[in-house]
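One chain of protein is taken out of this complex; the other chains stay put.
Which chain is which? They are A, B and C, in the order written, and residues in each are numbered from 1.
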Amino acid sequence: MSHKVIVPIGPYHPLQDEPEFFRLYVEGEKVVDIDIIIGYNHRGIEKLAESKHFDQVAFLVERICGICSSSHPYAYVLAVEDILGQEVNVVPERALYIRTIVDELQRIHSHLLWLGLAGHFIGYNTVWMWAWKYREPVLDMFEMITGNRNNYAMFKVGGVRRDIGEEDVPILKKTLDELVPAIDMFHGAVMDDPVIQARLKNVGVLTKEQAIDWCVLGPTARASGLNIDIRKDEPYGVCNRLDWKVIIEKDGDIFAKTKVRILELYESVRIIRQCLDRMPKGPIDADIKDVPAGEGIGRVEAPRGECFHYIKTDGTNRPVRHKIRAPSFMNVASNKVAAVGGTISDATITLAAVDPCYCCTERVIVLNKQDNRKVMNGWDLIKLSQEKTNKLKEELKDGRTK
Amino acid sequence: MDMRDKIKERLDKKIIAWEEKSAKRIYFSVAKEEIFQTVKFLFRELGLRFVIASGMQTPTGFEILYHFSDDSTGVIYSVRIRLEDKEHPQVESITPLFPAAEWIEREMWEMLGINFRGHPNLKRLLLAEDWPQGQYPLRQDHES
Amino acid sequence: MKLLFSYLIFPGFLFSAVIGLLAGWFDRKVTARIQWRVGPPWHQNFTDIIKLLGKETIVPEGARLTFLLSPYLGLLALILASAILGEAIFFPTPGFIGDLIVVIYLLAIPAIALIIGASSSANPLASVGASREIKLLLGYELPFILAIITIIVKANGGIKLEDILNHQSSYGSSIFSLSGAIAFIVALLCIQAKLGFVPFDIAEADQEIMAGTMIEYSGLPLAVFKLTKAILITVTILFLIVLFLGKDLSPLFLILKFVMILVIIILIKNTNPRLRIDQALKFFWGPVTAMALVALFLAVKGL
Partner (left out) sequence: MDFRLKALTKSIWVFHVSAGSCNNCDIEIFDCLTPRFDVERFGIQLVGSVRHADALLVTGIINRKALPRVKKIYEQAPKPCVVVAIGQCALSQHMFRFGYNAPEPLDKILPVDVYIPGCPPKPEAIIDGIVKLVNKVRQKK
């Protein structure tokens, strides 16, 4: 859906009062109710898609969300190929491999980005800087393969636009090898840091039943024990030919979500390595000329969950109806349950746990229940959550020293 | 194949059309009044996950597709209903069944003007406050 | 004339402002270095101030007169404080009786000025910032004064800066004694809060939206506030040196001690996230005050 959840005005909300993205109703410390107002980023992409022909829509769809700009075009291309018959026999072999490589690389860069921001929200700015420092080589890889750091324009109905040259493969492998120790460092830093554990354990919990009721997707669902991963359920590209495993956690709190995302980084690296070894030579595009009338559904596992595209065509070269649904549409709605009940200092990290667009979580405004007077806002909540980390650190220190 | 048989055997007379486009895509249409029961059956009993509902304007009126995904096999079941009434299309809201549907129904109400009876808080989701009342952007007649 | 000179030029306004801005730059540079960043050039803080002078000042309607006056209040107080301290350190002229007490009060005024300024700007966020500043002020004033009393007791009752300095030159800096060391730690934490550096900057700078109490200020008043904060850094560190490391204040040792304290403060700043206001208060009234009392008790015992 094009109505990506986005933040109204500037990640730093200006002085005057206007509808914020999250409006937390608070009594004292406890979050009582949450009111989510979206629509500030509504650009009417679905309507625009109806006025563009099939090749142009791929570019339009790519600019829905900045961080997962390879999932939407992939899902759109799959939807159109669904009309033409199965993706496997439409798209040449090598293109399938390239698609999977780009998709997994983009998952790495998106998870690293989230890791940095999550660290920022609980008070470790150095984690933010380091995570984004290790993200830069991944963006360099994108620049090498596709020419641009974010919007790749790689996907095309029936294949891929650019090929991965022979000389790029070793560089890609070297970067991945350098990335693994960095992920180990983050894995170690997050897993056994007592303060982070104390800070993220059983915070913003989403139980399995709630996850089912709210139909959440991706890491948010997998952290609550739901075994949903489109790459396994409805394999696309070469996902079913490679061996990797879906990461499932049970307790549904933010710690589980962080763990799922970090372990997925390892899986993505493994997938890309296998793809690079097994990539055959051959054409990369089946240049489809026309699309017959019909309906098609395309689904892809984006870093945040299932990206869903539905296309209805009537034989002309323009889609009649193009329904887009991004994973955050469902995940963010589930914040109503996850954030309520927690303290306001945990609110920011809870809202960030579903990993919506990065600036969505900074425009939170806290009004106390009775007279709706503005008590705190976005950055203040970040301060609160950072302070809570510090308090836990003291307790743990005293705990150890006592 | 058992999932298909379960659906067929349970809803047999209610299903108007059944089309298996491919192994993973099944579309079947149901009468407008039956949608609440069908969705309840698919979601509660069969445990299918509600993916999204997509509404569109067709020459004969409006059409809503409720997409359900069976994650164990990866098959998508899309339930289609047709609303002939052009001026005031309306249908039973499924938000009471599960809260996930709240946003998408608000969006369809805002964009296509389909009214959802029984929706807890049917108010504007995406369009700006000063958007003219009667205008529905996703309708065919509305300029892009 | 000489008085004017000592107030405005040497130990007073200009000298401490320059030192303060340089210390601020040093802090930003070290923080950037920790995050593998390059950090700003040395003249960065000076340029910020000059730029702010050139900016237009916006007064929100509904803001009262004190909105514009409060920054100058803090600045004047600090100029006096730096002059007195400077006198004691550089020219051993006999200071007036009780100049230690005067300096303590002068150090508290900038925080009060900030509170007045913030609450007079008609912005709800600033008023919340001001209320937190008051709580913080209450938090660290008590242990701070207790630590200073410890020093007075050690210098057998001398309230003049000069007595404290003489006492230390004869008996060695008070930091080497047990009570002096504890009092030093307490005073250091209080200075950290007074300066509003990270662990305790809940009230001041980037509380609400990286603006907190100074949310409504722009142009000249904002420049004055930044200047006040820079001078505050110099004055508080000089104050610590006089109280705890007053052995010999030859220029070389003075710079060394100044940099040492600055490095300690920056390390505290970079190693932990911010404290929530109620945690900060509990922290100050709990352990810090206890330490201050222990130091006082030891000092009385003559240790």
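The criterion applied here is as follows: a contact is a pair of C-beta atoms (placed from the backbone, for glycine too) under 8 Å apart; a residue touches a chain by one contact, two chains touch by 3 or more.
A quick note: this is a predicted structure, and the numbers were derived from the prediction, not measured.
Visitor: Could you run through the displayed chains and say which ones the absent chain touches?
Guide: The undisplayed chain, in the complete complex, is in contact with A, B, C.
Visitor: Touching the absent chain in the whole complex: find that residue among A:42, A:304 or A:323.
Guide: In the complete complex, the chain left out is touched by residue A:42.
Visitor: Among A:86, A:151, A:175 or A:274, which one is in touch with the chain left out?
Guide: A:151
Visitor: On chain A, where is the contact patch with the chain that was removed from view?
Guide: These residues touch the chain not displayed: 4, 6-12, 14-16, 18, 39-45, 47-48, 51, 56, 59-60, 63-67, 69, 113, 129, 132-133, 136, 149-151, 357-359, 379.
Visitor: Write the list of chain C residues that the hidden chain touches.
Guide: 28, 32, 35-41, 43-44, 47-48, 50-51, 53-58, 206, 208-211, 214-219, 222
Visitor: Take the complete complex as the reference. Which residues in chain B touch the chain that isn't displayed?
Guide: Counting only chain B, the missing chain is touched by 127-131, 137, 142-144.
Going forward, only the chains that are shown with their structure count from here on.
Visitor: Given which chains touch which, is the overall layout a line, a ring, a star, complete, or other?
Guide: Looks like a simple chain-to-chain line, open at both ends.
Visitor: Mind checking the centre-to-centre distance between chain A and chain C? Centres are C-alpha means, answer in whole Å.
Guide: From the centre of chain A to the centre of chain C is 45 Å.
Visitor: Hey, which residues of chain A end up touching chain C in the complex?
Guide: Against chain C, the touching part of chain A is residues 12-13, 15, 122-126, 129-130, 133, 345, 373-380, 383-384, 386-391, 393-394.
Visitor: Quick check: in the complex, which residue numbers of chain C touch chain A?
Guide: 34-37, 123-125, 128, 199, 202, 206-210, 215-216, 272-277, 279, 283
Visitor: Which of the residues in chain B end up touching chain A in this complex?
Guide: That would be residues 21-22, 24-25, 27, 47, 49-52, 54, 56, 65, 67, 69, 71-74, 76, 78, 98-100, 102-104, 107, 124-128, 137-138, 142, 144 of chain B.
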